[in-house]
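Everything below concerns the one structure shown next.
Note that one protein chain of the assembly has been removed; the remaining protein chains are unaltered in position.
Every chain is named by a letter (A and B) in the order it is written, and numbering of its residues begins at 1.
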Amino acid sequence: MKDFEPNIIGFLCNWCSYAGADLAGTSRIQYPPNMKVIRVMCSGRVNPIFVINALQQGADGVLIGGCHPGDCHYERGNYLARRRFAILKKLLEYTGIDPRRVRMTWVSAAEGKKFAEVVKEVTDDVKKLGPMQHFKRENKW
Amino acid sequence: MVNENQLREAVKNTVSRDDVKYVIGYKKGTYGFQVTPAFAFDSKDADELIFSPLCTNNLAVYPMLEEKLPLRRGEEEDTRKIGLIVKGCDSRAIVQIIQEKGLKREDVVLIGVPCTGVIDPKKINAKFPHQTKTVDVKEDGEKFVITIDGKTNKISKDELIFEKCKHCEHPNPVLCDILIGEEIKSTKKEDYNDVKTFEKKSLKEKWDFWEKQFEKCIRCYACRNACPMCYCKECMVDQLSPQWVRRSVNLSENTAWNLMRAFHLAGRCIGCGECERACPMDIPLTKLNKMIEMEIKEMFDYTPGLDAEEKPLLAMFKPDDPEEFIL
Partner (left out) sequence: MDKFVLQKDTLPKFISEMISKYQVFAPVENGDFALFKQIKKPSEVNLKFSNSKVPPKALLFEQTETLFKFTPGTKGKIDQADIPDGKTVVFGIRPCDAKSLTILDHVFKDEYEDPYYLTKRKNTVLVGLSCTQPDVNCFCTSFDDGPASAENVDILLTDIGDKYYVEVKSDKGKQLTKNMNKLFTSANDKDGKKKKEVEKKATDIITRSTKTDGIVDKLDKIFDNPFWKNIAIKCLGCGTCTYLCPTCHCFDIQDETTMTKGARIRVWDSCMRSEYTLQASGYNPRPTRMNRVRNRVYHKYNYYPKNYDIIACVGCGRCIDNCPVNIDIIDVVTEAREVKA
C-alpha cells in the first residue's frame, strides 16, 4: 500500500528497551519514524486494555518492549507480561485481528542496533497489512 | 438421578448447624420450566428444595455477591458459613475462587450433586413453547421424561442438554463436604472441536462473525453479573479516572468490553456457560472463553478450578514459557 504510513505505539520498559531505543538514537542508527513511544517502568505494567485502546484510537500496530528473561529490574515483570501477551495474541487472532499487528520483543539497554531492526521489521509488516479499521473509535459526534 | 429426599436431609442437617447462615439451592420457578435459586434459612425452607435436570443456575455466584455493610457500634461481623448445592462445574468455580483467595475453604459448606447434564432453556422452550402450567422433568437412562399437564413425553438427552454438557469432563463435584448419591463415571471428553473448526477460518471470516455479534451487544453487563468469577469491587468498565472503556454503545466499545472480559477470565473461566445463558442478545460468549481455555491448557498446562492449592495462571510464570512469538 503506497503512501500508507502506519501509526505504531511502542510500550517500552524504562530499564531495558527504552534505554536500548535511546542508544539507537545516540548511535545515529536510522530506523522508520512511525513508532510513538510510551515509556512504562516495566513491561509487566502493560495491561491488555492499553493495547486494545491503542488499536481503538488509531494505532495500526502495537509493540511491547521488555527486558530479557532473567534481567527484569523488578525480577519477574517480563515473565508475567510474556504470559499475558501470549494469551492476548491468541485472543486477537481468534477475533480476526492479524497477529502481526501486536508484537512483543526483548531488547536490552545495550541492543540499540537490535531495537532499530525490530522497529523496521514491525513497521514493514504493518505497512503491508494496511490501516487498522476493525474497531476504530468513530467519534461521529 | 438425584434423590431429592436425600438432598433435603443433607440441607436440613447443614442449615441447622450453628455455624451456617443459610443454604442456597434450587426450587420450582414461577412458570413453565423455570427453576429459581432458593435460600433456605431453616428446615422448613429446606422442604421446598428440588434438584432436576432443569437446575441450570450456577449458585457459586452468590457467596461473592453478599454485601458486607459497615458494622454498627458493638455489632460483630457475621462469620457464619454459607451452604451451597453444587454441580461439577459449580464446584470448580468455588475452587477457583478459593485459589484466588476470594473465599476461604472454611467459608462454604458444599453439598455436591453429580450431574449428567442440564437442559438448555432455549432448546426445551423451542420444543414446548408457551408453558405456564406445572411441568415436571425426570431422568430415565439416556432420555428425559417430561410431564406437562398429565401427558408424558420422552426426549433423548442429547437433544435438550447444553452443548457444554456434552463435553463435560467433571460430572462430579471436585470439592464437596457432602455428596448426594454416587459418583458418576463419565466418558465425555472435551475435544474443542468447535474452537478448532473456527480457528481454521480466515481472518476476514472471523472478524465478520464477531463484528455481527458485538454489534448486537447492548452492554447490559448481564454476562458479568451472572459470572461467578466476575467479583471485582469496581469493574474496569465502571472506572472513570482513567476511563478505559467508554459508556457509549457502539462496535468499538463493545469489542473492547467483550475482549477484555474474556481476557480477565483467562485461566479463571470454568466453562459454566452462565454468561451465555444470561445474555439477552444470544451472543456466543463461551466461544471466546473456550478458545482461551484450550490455549492455556496447551501452552501452560493449566486447567482452572481443579486444585485450590495451585497458584493462579497469570500470577505465576515458568522460565520456559512459550516465547516463539517474541522478536
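Just so we're on the same page, contacts are C-beta pairs under 8 Å (C-beta built on N, C-alpha and C of every residue); 3 or more make two chains touch, one makes a residue touch a chain.
Keep in mind that this is a model prediction, so the values were computed, not measured.
**Student:** Among the options B:80, B:188, B:201 or B:246, which residue touches the chain absent from this view?
**Tutor:** B:246
**Student:** Of the residues B:1, B:71, B:184 or B:220, I need the one that contacts the missing chain.
**Tutor:** Candidates B:1, B:71, B:184 or B:220; residue touching the omitted chain: B:220.
**Student:** Given that one chain is not shown, which residue among B:205, B:282 or B:298 touches it?
**Tutor:** B:282
**Student:** Spell out the interface residues on chain B facing the chain that's missing from view.
**Tutor:** Those residues of chain B that touch the unshown chain are 29-32, 34-39, 57, 61-62, 65, 67, 69, 122, 129-132, 216, 218, 220-222, 224-226, 234, 238, 246-250, 274, 277-278, 280-282.
**Student:** Pick out the residues on chain A that sit against the missing chain.
**Tutor:** Touching the chain left out of view, chain A contributes residues 57, 139, 141.
The rule we apply is simple: only the chains that are shown with their structure count from here on.
**Student:** Give, as an integer number of Å, the spacing between the C-alpha centres of chain B and chain A.
**Tutor:** 36
**Student:** Chain B touches which residues of chain A in the complex?
**Tutor:** These residues of chain A touch chain B: 48-49, 52-53, 56, 69-70, 76, 79-80, 82-99, 103-106, 118, 121-122, 134-138.
**Student:** Along chain B, where are the residues that touch chain A in the complex?
**Tutor:** Contact set of chain B toward chain A: 198-199, 203-211, 214, 236, 244-246, 250-253, 255-256, 259-260, 262-263, 266-267, 288, 291-292, 295-296, 299-300, 313-315, 317, 319, 321-323, 325-327.
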